[in-house]
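Here's a structure for you.
Omission of a single protein chain aside, the complex is shown with its protein chains in their original locations.
Order as written gives the chain letters A and B; numbering starts at 1 within each chain.
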Amino acid sequence: MDNSSKSEYSLKLFAGGALSTTQYALFAIQIAVVILLSWLGVIATPVVGPGIGFLYWAYPFFIVFTWWWGLWGVLAAFLGCFIGAGLLTGLPLIPSLAFSLGDLVPALLVLILYRGVLNKLGVDPLGRDIFKNKLAAFWFVFWVMGITNIIGGLWGVWVLVQLGFVPANAYWYGAGLWILGDAIVLIIAPFLARALTPIVERFGLTTKGIIS
Amino acid sequence: MDEPVVELRNIKWHYPNFGGMKSNFLMENFNLTVYRNEFLGITGATGSGKSTLCQLIAGLIPHQIKLPYGKANEYFDGEVIVLGNVVSKLEKKGNEYIISGKGAMAPEVGLVMQDPESQFLTMSALNELSLGLQIMGLPKDEIVKRIKEALEMVGLEDLYELIDRLHPSELSGGQKQRLVIASFLAMRPKVLILDEPTSDLDSAGKIEVIEAISRLREKGDITVILVEHDPEILKKFIDRLVVLHEGKILAIDKPENIFSDPGLSKYIEVSEIETIFKNDEDLVKQIDLEAARVYRPSRRLEKSGGPALEVRDLKYEYPDGSRALNGVNLTVNKGEFIALIGQNGSGKSTFSKVISGYLTKWEGEVKIFGKDISEKKVRVSIPEIVGYVFQNPDHQIFNRRVDEEIAYGLKNIGMKEEEIKERVDETLKRVGLSNKKQEDPLFLSRGEKRRLALASVIAMKPEILIVDEPTTGQDYRMSREIMEILLELNREGSTIIVITHDMRLVAEYCRRIVVMKRGRLIFDGTPEKLFENEELLKESSLLPPKAVQISKKLKESGIMQDLLLSAKEWLDFLKFENEKKRYVLLSFDSMKFYAKKLSEEILKKYGKPDIIIYIERGGMVIARLISDYIGVKDMLSIRASYYTDEGVPSTHVTLGSFDYNLDDVRNYILLVDDIADTGKTLQAVLDKIKKLTTKPVYVCTVAFKPHSEVKPDIFAYTVDNDTWVVFEYEEQETKRAFQKRNNEIGLKFMEEAFGKQGNKYK
Partner (left out) sequence: MAERKNREGQKKYLKTILFSAKADSLFVNLHPFTKFVLFFLLSIAVILAMTKSHPDLVFSLIVFLVVLAFLLESGTLKYVIKSYLSLLFVAFIVFLIWWLIFNQIGNSILFSFHIGNYYFRITKESLYVGVAKVFGYAAMAFLTLLILMTTRDVDIVDALNQLKVPFKQTFFISLIFRSLNIMEEDLESIRHAQFARGGKASKKNPLSRIKEFLALSIPLTALMIKRAVEMGSALEARGFSKSKKLSEPVVKKRIRTADYVALILSAFALYTSITMNVTNVLGGQIWTSLL
C-alpha cells in the first residue's frame, strides 16, 4: 500500500460524502457480530465475575472494525459489549453500560492513534502490515495489546467491584486475567486484518473519515 | 406496447476495482427500451450482464456502488430513464464527474433479487410484507388488504393466519423468496424487475409465481422485466426476449424466434424440442406412425452393485418439535444415479444432512456400505466417503481463494502437497474455473460459486456424492456441463444422489427417481413410471418436461410404446424414423420356399403337430402352405389385431373369440403367423391358448424382428426392427395403409415393387 493511500484515512468526520444505506446495514451487522462474540467469550470462559470472559473473542473483531470503519467500530464495541457481555450474561442495565466503557475507550484510543498519528509515520491504518513493518508491530503490541487493553481491564473490573460483583480483594487478579486474556485473543487481529481487509476494500466499504 | 417506460441510452458501465482481480466486465453503448405493459425477458449465459442490467434499471447501479470521488466518468456514462424520470446520469461539475438522478425509484420500481436471505430484512413475515407499505405511508386497512392479495398471488394464502407469528427461520428458502416477491407485489410497482426470482423454487412454485405476475399484468398497469433461463417459462409468458452476452445485446425478438434460432445456441438454451416441432398440435401428421409404433429408446442400464446406502424407518425432529422426516425407507445401490425430488419443505435437505453425517439425533437405521453411521467412529469418517454439495454455495465456501477452497478437503484427508496441487488443477479445469484460481470466492458470480462448491467436493472423489440443486442459477449449457461431470463421476464408480427441481435434467440423466413429500417417500421408480402417474405428479406438483409431455400424448393414443424423456431421445427417434426405414417385398413364391423350409425344420425338431392354429389374416397363407407340406389337416384360426380399423396401432390387442376344445391334443400345437413384429399379437394369442391347454405350443413365423416380445421357436429369417415387410398378397391393404398415413416413401416403394416381380429378399 503506498503512502498516498495511507493518508486517505484520517480523523476527519466526513471524508467520503453522505452515509449510505449499506453503511447502515453494515453497522447493524458489526453490532450483531460483537454481540455474538462477546456473549460467546463470557459464557465459554468465565472468570472473576459476571460479564468477564478470559478469551474475549469480540475484542480483535471490534479492533479491526475500528480500523476499517472508524467511529462505527468504536460504537459497535460499546453496544456489542453492553448487550452481549452485559445484558445477555445476566448483568443488569447500569453495570453493563458502565463496564462496556472498558471496550469503548480502548477502541477509541486505537482509532485516534492509528488515524491521527501512525498513518503519518508509515504504518497502515488498516493494520495489514503488522507482520511486515516493525514499527507497526511495535505499536500494535504496545498500544493495542498493551496500553489500551490495560486501561480497559482496569476500568471494567473496577466497575464490577464497585457494584459488588467482584470482591475488592480480587481486583488486581481480576484485572490481570482480563488483560492477559484479551492480549491473547488480540493476536488474531492482524490475521483478521490480513484476511478480511481486501474484501472490505474491494467492496469499497472502508471509511476514510471516522464517520464516512 | 406503446410508450417507453424504461430507456437506457448509450450506457457504459464498468465495475470499479478497489483491489483483487480486475473485473473484465464492460457494458458499452448499450441501448434498450422497454414499453408500457410489456413483459420483457432477459436471458444469457452466466456473467453476461443480466443482474447488472436489472440493477441499472432499478437505479442501484451506479448509485449504490462506491465510485472514486469525481471520477464517475471512468465507470459510468449515458442515461437511464424510468417512467419519465432520470434515474442515473453522468454530470460534470467543474472538473469532477458525478452521478446525478433519482436513484432507486421505489415503490414505482421494484427489484427482486436472487438470494432471498439477504432480501428478507425483518423478523416476521408480517413485518416483511408491510415494510414497503409502511414506507409508502399507507393506512393500516390498505396495508392489510394488500398483504392478503399479495399472498394469494404467490400461492401463500394459507400463511395469512400465522403471518404475524412466522419467523424467517421457520420458512424455507422458496417461501422466503415468495414472501419477498409478495412484498413487492403489494407495493404495486409500475415496473417490476425480477432477477431469477424463482431459482430456489420447485417447478410448481415457479409457475405459480410467474402466473401470478402474469395475472397482475392483465389486471393493471405494470411492466415486468424477468431474468430467467427456462425457455418454457419465457416462451409462455413474455412478449420480447433480450439475449445478452458479455454486456452486449445479441438479439431482441419474440421468444419463439429466439429459441428456434440455432445461431444462438452457443449463448442460450435453444430448445431442441422447439426446433423439432414447430407446434405440438397434429403431431400424428408430423411423424411416421409405423416408426413410432416400433421404436424403443435405448437407455443407460443402471448398475446393480451392492447397497451403498440403506435407510430404514428414518425419522428426524428438529429441536423446536417440527418433524422433518417421518419414516423414510430407501436403498441406493453402488453406482446408481438417482434424483431426489420434492417440493420445498418435503425433507430432502434434512435427509441429505442425516446421510452426510451432520445431523445426529435421528431415529431409525442408516448404513453406508454396511456400516451403521450412528456409531461415532463411523460418523467421523463419513466425509471421506460421502461428499455433500450444498444448495447455497455461500454456505459451503469459506476459504479466501478458489484453489484453497478445493485444497481444503484434500488436506483434511491427508493428501500430499504435490498431489493436492495436481488434483486442484485437474478439478478446476473440469469445472471451467482455471482462470479464477486465485480469486476470492466471495467475488465469483453465483454460477461460478456453484461450480466451485461442486469442485471442492468432487476433488475428494467421494464414493457417494449428494448434490443439492447443482444447476440452480446456471444457464442451461452450464447445467448440462455440470450434469455431464456428475455422469462422468458416476461412470467412474461414484454413486450420485441429485436433489433437484429441474425435471428436464432428471429425465435425461437419472434412471431412478425418488419423490419425497412431508418427510416420506411417495415414489421410487423410473422417470417413465413417474411421468405416467398423473395423480402423483399432481400431488407432488411436478411438471414433466416438454419432451415428455409431447410423447405422452402419442403414447396415450397408442402411437408410441414408450415415453420419450428428452430432446435427445426425440432426436434419436427422428433419426431412426428418417434414416433407417427400409421396405422389403415378400412374394408368394418366396412364401412357398420358406414354408417348405420351415416345415422341414418343424418336423425335425418337434415332429408333427396335432393341430395348427394361425392368426388371421397374416398367418393364413403360410399356415396353409405349411399344413400342405407336413400333412396336418386340423387347422383353427383366431382373429387378432394390434391395429384399429384405421390402421393406427392400438393400445391393446383385439382378440376374436376362440372357443375350441383342445383336450384332444396329445403332442403339441403349432401357432403360425407371418411375422413376429412387436410380438404383442403372438403373446396375446399364446396366453389365450395356454388357458385352454397344458400341452406345448410352439410358435412359427416367416420373419422375426429382434424387438418382438415373443421370439418364435422356428422362423425363416430375421429382419431389422425398422424394416417393413410387405407381403405380396397384402398389396392392396398395404397400399391403403400407406395412403392413410401419408407414407410417401412406402407408396413409392409399392410403386417400384409391384411394377416389377420377384423376391427382393433372400
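What we mean here is this: a residue touches a chain if its C-beta (ideal position, glycine included) is under 8 Å from a C-beta of that chain, and two chains touch if they have at least 3 such contacts.
Computed from a predicted model, the values in this text were never measured in an experiment.
Enquirer: Considering the complete complex, identify which of A:Ala44, A:Leu121, A:Leu135 or A:Leu180 is in touch with the unshown chain.
Expert: If we include the chain that is not displayed, A:Ala44 is the one touching it.
Enquirer: Given that one chain is not shown, which residue among B:Leu216, B:Met460 or B:Ile613 touches it?
Expert: For the chain that is not drawn, the touching residue is B:Met460.
Enquirer: Looking at the whole complex, which of B:Val5, B:Met113 or B:Ile207 touches the chain that is not displayed?
Expert: Of all options in B:Val5, B:Met113 or B:Ile207, contact with the hidden chain holds for B:Met113.
Enquirer: Just to verify: which one of A:Ile63, A:Ala77 or A:Leu91 makes contact with the chain not shown?
Expert: A:Leu91
Enquirer: List the chain A residues touching the unshown chain?
Expert: That gives, for chain A, the contact residues 20-29, 31-33, 35-37, 43-44, 46-50, 55, 57, 61, 87-95, 163-170, 173-174, 184-185, 187-188, 191-192, 195-196, 199-200, 203, 205.
Enquirer: Touching the absent chain: which residues on chain B qualify?
Expert: On the side of chain B, residues 55, 58-60, 63-64, 103-107, 110-111, 113, 115, 117-124, 126-127, 130-140, 143-144, 147, 159, 162, 164-172, 175, 183, 187, 318-324, 345, 353, 356-358, 380, 383-384, 387-388, 390, 392, 394-400, 408-409, 412-413, 442, 456-457, 460 touch the unshown chain.
Quick note on the criterion: only the chains that are shown with their structure count from here on.
Enquirer: Rounded to the nearest whole Å, what is the centre-to-centre distance of chain A and chain B, using the mean of the C-alpha atoms as each centre?
Expert: One centre to the other, that is 53 Å.
Enquirer: Under the definition above, what is the set of chain B residues touching chain A in their complex?
Expert: 16-20, 64-67, 69, 400, 440, 442-443
Enquirer: Going by the contact rule set out above, which residues of chain A touch chain B in the complex?
Expert: Listed in rising order, the residues of chain A that touch chain B are 16-17, 20-22, 195, 198-199, 201-205.
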